[in-house]
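Shown next, in structure tokens, is the structure this report addresses.
Removed from the display is one protein chain of the complex; every other protein chain stays in position.
And now, subunit A:
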Amino acid sequence: MSSLLSIAARRAPIRLARASSALSSQIRHFSSPIDAGLGLTDEQMELQSLARSFADKEFAPKMQEWDENQHFPADVLRKSADLGFGGLYIREDVGGAGLSRLDTSVIFEALATGCTSTTAYISIHNMALWMIDNFGTDEQRQKFLPPLTSMEKFASYCLTEPGAGSDAGSLSTTAVKKGSHYVLNGSKAFISGGGSSDTYVVMARTGGPGPKGISCFVLEKGFKGLSFGKKENKLGWNSQPTRAVIMEDCEVPVENMIGHEGQGFSMAMKGLNGGRINIGSCSLGAAQASIEAALEHVKVRKQFNQPIAHFQNTQFKLADMATSLVSSRLMVRQAAKMLDEDHPGAAAFCAMAKLQSTDQCFQICDDALQLHGGYGYLKDYKVNVYLRDTRVHRILEGTNEIMRLVASRALLTE
């Protein structure tokens, strides 16, 4: 019986490195078209191998339990931080791993195969840290980041409000300067980690209306006037709590402003470019795991006296899923490279990559569920979790509608 997806690969001659301390890279052949090692360097393969191994051992066995019980796995998150996942693209002097965006994308994709929701939380934590790392003073970085990169403390990112989602620039949380403090009033909605996080990166209005009046502050749990709403009951992302963050005459020291007044919105937009690659990467991981599960199932499920893998519909569907996954993966990795290179077109590309990968990968998870038949609908099987977790990726970090706005604006400019 021939395996459906294996290609008879012919070995190319192996090229050996000359330097005695360099480890050789070789042409690697993969039999699976969906192997995530596509186009990676030896070192990236090592990072991916670590992340996948961690995901298989620490996330995968618990994923369904965490989803079912809405459990926030702080201990496993801290275990991942011990390995460096708490500050992947944060600079090393504050405990970060100093990796590139592409390395980070590879890692999140691998982690997300084990638990997409928990990986998405790690990516949000990383994004909040990046705001401080990239725009903060050295003093602020040294003060706030070390306990965060180790995940002794967790971070949340607060931009969205009940009245300001896609129109983030219209946010209405105010920050009025009073002597040595800013006094913040307002509330943030849908905050991942809200209530459990210790550190909150908050966008608030210090100046006039519109994007240019927005500034960025670091708030910490325990500040007077900082409270949290009820824990939201969500369709997915159940391993991370989501709450409103409420500021009522909340006093924030002047030293906690990141960057200068009016810089907040442009910081937020820059942060979102990376955030979009991260979320896209999480979608890739979920789709990868879903296809792997579907492949297993169609080989064992028999109807009409044969494995359903023998039917052309199954084969064609799997081929479509694989093609979608690989094309999404290429876009996400390309966007990550462009961000690493500071390419001027990166923002539009990150938007397109996010749009493509989150839409396609949700569809892949849905197709994988269909291939499981009735069993896909049972929570005993994992594929429903990937489906529910990836649904929100089409909405947050900028809705896919906004992604179209960003892309079309770049197309129609000049």
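One rule holds in what follows: contacts are C-beta pairs under 8 Å (C-beta built on N, C-alpha and C of every residue); 3 or more make two chains touch, one makes a residue touch a chain; residues count from 1.
Throughout what follows, contacts and distances are computed from a predicted model.
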So which of "Probable electron transfer flavoprotein subunit beta", "SCP2 domain-containing protein", "Large ribosomal subunit protein mL53" or "Phosphatidylinositol N-acetylglucosaminyltransferase subunit Q" is the UniProt name of the chain that got left out? "Probable electron transfer flavoprotein subunit beta"
Which of A:34, A:63 or A:99 touches the missing chain? It is A:99
So one chain is hidden, and I want to know which residue out of A:54, A:72 or A:228 touches that hidden chain in the complete assembly. A:54
What does the interface between subunit A and the hidden chain look like in terms of residue numbers? 6, 9, 11, 14, 16, 20-24, 26, 29-31, 42-43, 45-47, 49-50, 53-54, 82-85, 88, 92, 97-99
